[in-house]
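What follows is a short report on a single structure.
Yeah, one chain of the complex is gone here, protein chain that is, but the others are all in their spots.
Let's turn to chain A:
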Amino acid sequence: MTYQEKKSIVSLISAVLIFVFYCLYMYPQYPGGAVESSEAFRFWGSFVLSLTLVSILAHILISIVFNIIFRITTGEKEPTFADELDQLIDLKAFRNSFFVFVLGFLLAMGSLVIDQPSQVMFMILIASGFISDVTGSFTKLYHYRRGV
């Protein structure tokens, strides 16, 4: 298995773990009472902002640890640049990931149109962000294994 395939798998697993553990951590902190209260909006705002920060930091940390383990176990250096194949696969992954997020965004807006509570909109937005991240990693893994 190549470096990029392993990296895509690690990225996929870490995206799922980060999201699941973050949700489990935040779930008990959801404010009770009215769903449209300013407290609830503050909760969702901080949920999205913190998730973004936590996710970026965790991905950087996991990537560093992965590179160290990769070097130790294989005795091989990780590629230091992205060549045309990497760039092509990155573009395809970005396209699919973006498509999923836009679909989720439209669904989230649609939920407001059909008079769903705003928390449904936030949940759809957050879920689509997560699924788009997973889609990107999965697309990379697929193309590195099956070709372009």
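Keep this in mind: a contact is a pair of C-beta atoms (placed from the backbone, for glycine too) under 8 Å apart; a residue touches a chain by one contact, two chains touch by 3 or more; residues count from 1.
Rule of thumb we're sticking to: contacts and distances are computed from a predicted model.
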Omitted chain, identified by the protein name its UniProt record gives, among "ABC transporter permease subunit", "Cytochrome c oxidase subunit 1", "NtaA/DmoA family FMN-dependent monooxygenase" or "XRE family transcriptional regulator": "XRE family transcriptional regulator"
Footprint left on chain A by the chain that the document does not show: 2-4, 79, 81, 83-86, 144, 146-148
